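Apart from one protein chain that is not included, each protein chain of the complex appears where it belongs.
What follows is chain A.
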Amino acid sequence: MALSLGWKAPRNGCGLLLQAMRSSGLLLFPCGRCPWRGAGSFLDPEIKAFLEENTEITSSGSLTPEIQLRLLTPRCKFWWERADLWPHSDPYWAIYWPGGQALSRYLLDNPDVVRGKSVLDLGSGCGATAIAAKMSGASRILANDIDPIAGMAITLNCELNRLNPFPILIQNILNLEQDKWDLVVLGDMFYDENLADSLHQWLKKCFWTYRTRVLIGDPGRPQFSGHSIQHHLHKVVEYSLLEPTRQENSGLTTSTVWDFQP
């Protein structure tokens, strides 16, 4: 799935971005010199209006009250409405998943981890972890999600947090040639066994080729806890989830950041 918004390529474009454009996976990102204000106005106005109408700006109830996000909350129509009436693909980006919360909290608390580094947020969703990396001083960020609506949500969320929007790649990055990143972060991405297998292979390659640091945030999903990747994980920190998150994710009470070292 790709979306063309007519953005200009940055002059110092990284290999992956240009490659993606060439393979017409397409890519949307703002000119590096654009002010954060008005970045959202580059988006399709209809979908932008739909997003604004059906999500609420919230920062409470998560591990990172410093980050404002457009999410589905009980005050939104589609919190209660029949699911088949949602006109787009499943809005994973409309939930601040516990795995992502832990990662974002860790990056905000430990800016040294990202300061001056290049960061890839794989499966960005609402973009919270990429935003946390940006707030902590990352020099280069790419947010990746296969859902173009997620891309729009990330742009809007950047605007909410007074940040210049960073590049967003709307393609399945696992099918593309790998690029060099100092840090790859994955928030709550190991919920499906097949996806977990693909990610594991991709991350191993990334690690061995570029010595990339890989940080994974996960609340203890059974599909993750039982996966072979566990042999190569070192626990970095564990956070206790806030009550609203616990209630929304029954059975999950904490979320952990893991360092992947194959």
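To be clear about the criterion, a contact is a pair of C-beta atoms (placed from the backbone, for glycine too) under 8 Å apart; a residue touches a chain by one contact, two chains touch by 3 or more; residues count from 1.
As a working rule, contacts and distances are computed from a predicted model.
For the chain of the complex excluded from view, the name given in UniProt is "Electron transfer flavoprotein subunit beta" [choices: "Transcription initiation factor IIB", "WD40 repeat-like protein", "AP-2 complex subunit alpha" or "Electron transfer flavoprotein subunit beta"].
When the full complex is taken into account, the listed residue touching the unshown chain is A:I95, out of A:L63, A:I95 or A:A138. Note on the undisplayed chain: of the listed residues A:S60, A:N194 or A:S250, the one touching it is A:S250. Although one chain is hidden here, its contacts on chain A can still be listed: residues 72, 78-83, 86, 90-92, 94-95, 97, 188, 191-192, 221-223, 248-251.
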